[in-house]
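What follows is a structure written as C-alpha cells; I'll ask about it next.
A single protein chain has been removed from this complex, and every other one stays in its place.
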Amino acid sequence: MTATAIPTSATGVDVQVRPETARGAARGHNRAGWLFATPFLVLYVAFLIGPVLIGLVISLFNTTTVKSGVGSWVGLSNYAEVLSQKDFWASMWHSVLFTLLTTPLLVLLPLLFAILASRMARKQWFFRLAFFAPYVVPSSAVCLIFAFMYTPETGLITNAFSWVGLTAPDFFGSTSGAWFAVVLLTLWWTFGFNFILYTAAIQEMSEEIYEAAAIDGAGPWQQIRMITIPLLRPTMGLVLMLQVLASLKVFDQIYILLAGGPAYSTRPVIQYIYDTGFTAYRGGYAAAATMVYFVILVVISAVWFLARRRNNPAKV
Amino acid sequence: MSGLSRRQFLAAGGGAALAAAMAGCGSPVVTSFTGGQPRTADVIYWHLFGGGDGKNMTKMVKKYEQTSGRSVEATLLSWGNPYYTKLSLSASSGRPPDVAISHLSRLPLLAQAGLLDPVADQFSAQGITPDKFTPAAWEKATVDGTPYAVPLDTHPFVLFYNTALAEKAGLLDATGENLKPMNNSDDFVAALQALKDANGSKYAAVASITADPSTCWRFFMMIYSGLAGPIVSQGGTEVTIDRSAMEHTFAFMQSLTQEKGLMPSNATSTTTTTLFSQGGVGFLFDGEWQIPTYRDVKSLDFNVVPFPALLGPKPVAYADSHSLVIPRSSRRSAERTDDAVRFIKGLLDESSIWADGGHVPAWLPVQQSQEFVNLKPQSNYTQAAFNAVYDPPGWYTGAGSDFQTAMGSVIASVLTGGTDPASGVDAMTASLQTFSTARPPV
Partner (left out) sequence: MDQAGKLFNRLAATCVTLFALIWLIPFLWALITSLRPNDEIAAHPTRPWSNNWNLDAYRSAWNSSPLGWWYVNSFIISTLTVVFTVVVCSMAAFALVHLDFRGKYAVFALILAGLMLPTEALVLPQFMEFRALNLLGTYWAVILPSIALPVAVFVFHSFIKAIPIPLIEAARLDGASWWRIYLQVVMPLCRPAISAVAILTFITSWNAFLWPLLVLTQTKSQTVTVGLSSLVGGAAIQYAETMASAVLGILPLLAVFLLLQRQIAQGVANTGIK
C-alpha cells in the first residue's frame, strides 16, 4: 500500500486545538454519521426491507401481478391455499432435495482437493484457474454447454457413460436423470468457490505445526488427519452454512436446463413463485408463497448465524 | 505502472463503445436509462415460430419491409409459457413490443388483465373488419364483447391418410382425392378395420400419446365436443363436465387402442412419424402443422382431411389460431400504433405464404383466393376452420398451459389402458377442481 501524504502540522507537538465543546463535536459526528450512512440506508430500506413489507401486504389481497393496484381483500386465504397446495410443498421438497444432493459433494470434495493440492508446492495457480474459472461463467452459458453435452445419443457425457460400460440416464425425460444432470452441472460450476475458501484457510496454517509433526515421525496422511482437518473445522462450518443457504435458493440451473421438468418434477420453490406469480398473474397467492418461503429461509439463516456466533464469539 | 495503462486502455475502449452505442435517442441504451419506448425499428414484433413456420414468417416480414419501406425488428422467443410470461412482463413494464403473436386460446387471460389494445377503429380504417375473417376465429378473438386480436390462421387437428393404403382398403371416393364419406363412429371404426385387414398391418392409425399431453387433449376434445359443451365455464371457475358424454368419449378412445387394437397404446412423436412415413399405418391423427414433416418423405403419398362426425351428429374440429395483438403501452405514439396496424394488415395480405406451413388463413380474402383454393392439401380442411372448437375460455387454459398438460395426462392414461373410462372421468374432475377453485387473478 502506498502511503498517502497526510496533512500533519509542522512541529507535530504544538497542535492547534480548536475550542470545540463536547456537544458540538457530538453534533458534528451525528450529522456526518447520518450523511455518510444515509445513501446506504435509503437504498437498503427501499429495496431490501421494502419488498418484505410489500410482500406481506400483497399476500393479503387478490393482486394481479400485471395490473396496478392491490385488488380485493382476501385476508389469510392465500396462505391457507398455499399451505394446502400439493404443488407448493412439492417444490419445497425439490429445493430441499437439491440441497441434500449437492451439499455433501460441494462441502467434502473441495476439502479433499484443497488438501491434496496443498501438498504440492508449485502449480497452485493451475488448480485455482481450473477449478475456479467455471465460477465466473454465467448460468445460462453453463446450461448451454451442459445441455449440449447431455444430448441423447450424441452428447459427450451421454457417450462417456457408454465408454465405461454404463447406460446413460435419460437426462431430460426422467426425473432421476434430470437430478443427475443438474447436480453434476452445479458441482462443476460452483466447486471452485469452496475450493478457494478451503485453500485460503489452509494457507493460513503455520508451517511450524507441520514441521513439528514431521519431526515426530507423522506421515502425510497422519498430518492431514491430526492437523489439517481439525484446523479446518471452522471453515467447514462456514462452507456448509453458505452452501446450504445458497442451495435452498436454487433457481437458475434448474429453470434454464430443465424448465423445472420433466413435468415440474424438479421445480424449485422460486420457480413455483415465478410460475404462479408471473405466468398465471396470481400476485397475491405468489406473495403468500414468497412469505412462507422467506420465513423458512430466515429461520434457517438465523439458526446458523447464532450457532456460528456461539462457536466463534470473536468474529462478528 | 503497467496496471494503470491497462486500466486506461480498457476504460478508453469501453468509453468509445459506449459512445457509439448511445448515438441516437432511440438507442436501446438511452431508453434503458430513461425508460422511454424502445425505438430500434419502426415495428417491434415478437413471435414464437421456429423451424419451417419461422422461415415463412421471416419471409412475410421481409416482404412487408420491402413493400412498405418500414423496418421491422422480429424476435423469436421460446414457445409456450416462457413466451407468454415474457409478453406479460414486458407489457406490465410499459415497454412492450408493438405487435405480438398470441394463440387465441391464450387470449382471455391477456385481455382480461388489460394488457392488450382492443381492435378498434384504426383497424377498420385499414380494412380489418369482422366480416373478413373466419367467423369461428373472430368469435374466439372477442373477449367480453370486444375483439382484442386479429386472427392470422386456424390450425386444426386433422386426419392424415396414406393414399396408397387407403386405396387398397377401398376407402377412397370416386375422385380419388378424398375419403368416402363417413357419418358416424361406426363408419369410422369400419374404415380403420378395413385399413388394418386390407394391408395386413398391425395397426390402422396412430396418434402421438406418450409424453405428448397436448395431442391427447386435442384428440379428446375433437370427440367430446361433438357431444357436449365446454368442460369449464364462467371463465374457468365452474366445472361443467357432462359425465356420460365424457365416459362415452373415453370408452370410444380406449376401444381404439385396447379392445379393437386399431391404434398403438404407446407411441412417442418419433414412433408416430416413423410409422406414418413408412406406411406402417394408414391414418395419422395430428395437427396440420405436421404437413411439412411428411411433405418431403419421397415414398409417401398422403392427403389431409377433416375428421368426420364421430360420436355426435355433426363433424367437429379441435383447433387453435395464431393471432396478432397490440400490447397496451401508454408510451407508444400514435404514429407507431399506425405502423403496427399497417404491419398487421401486411402480414394478413401475405398469409398465403403462411398457409404453406399447413395452416388455414383466417383472412378471408386470401382464404377464398384461387391461390389458396389450389393449395392442397390445405384447402381440403378449410371446413375444419369453420367448425373449430377451441379450448374452453378461462384464465388458465390455452396452448402450452399447465391445464392442457394436466388434462392430457389423464387422457393419456385412458388411452394406454391404465385407467378405465369411469375412473378417467373422476380423475378429470379432480384435476379440474384444482384449477377451477384457484382464485382467478382477473
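For clarity, chains are labelled A and B in written order, and residue numbers in each chain start from 1.
What we mean here is this: contacts are C-beta pairs under 8 Å (C-beta built on N, C-alpha and C of every residue); 3 or more make two chains touch, one makes a residue touch a chain.
Not measured: the values here are computed from a predicted model.
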Of B:G50, B:G170, B:G229 or B:G417, the one touching the omitted chain in the full complex: B:G50
Touching residues (missing chain, whole complex) on chain A: 1-2, 4, 6-9, 15-18, 26, 28-34, 36-37, 39-41, 43-44, 46-48, 50-52, 54-55, 58, 63, 65, 68, 113, 116-117, 119-120, 123, 125-149, 151, 153-156, 159, 188, 191, 193, 196-197, 199-200, 214, 219-221, 238, 242, 245, 248-249, 251-252, 255-257, 259, 269-270, 273-274, 277-278, 283, 286-287, 290, 293-294, 297-298, 301-302, 305, 316
Absent-chain interface as seen on chain B, which is shown: 6, 14, 17-18, 21, 28-29, 31-35, 38, 40, 44, 50, 73, 75, 77-78, 86, 89-90, 92-97
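By definition in this document, only the chains that are shown with their structure count from here on.
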List of chain A residues in touch with chain B within their complex: 62-67, 74, 77-78, 81, 173, 259, 263, 274-275, 278-285
Interfacial residue positions of chain B with respect to chain A in the complex: 81-82, 84-85, 88-89, 91-92, 109, 113-115, 211, 395-396, 402, 405, 409, 438-439, 441-442
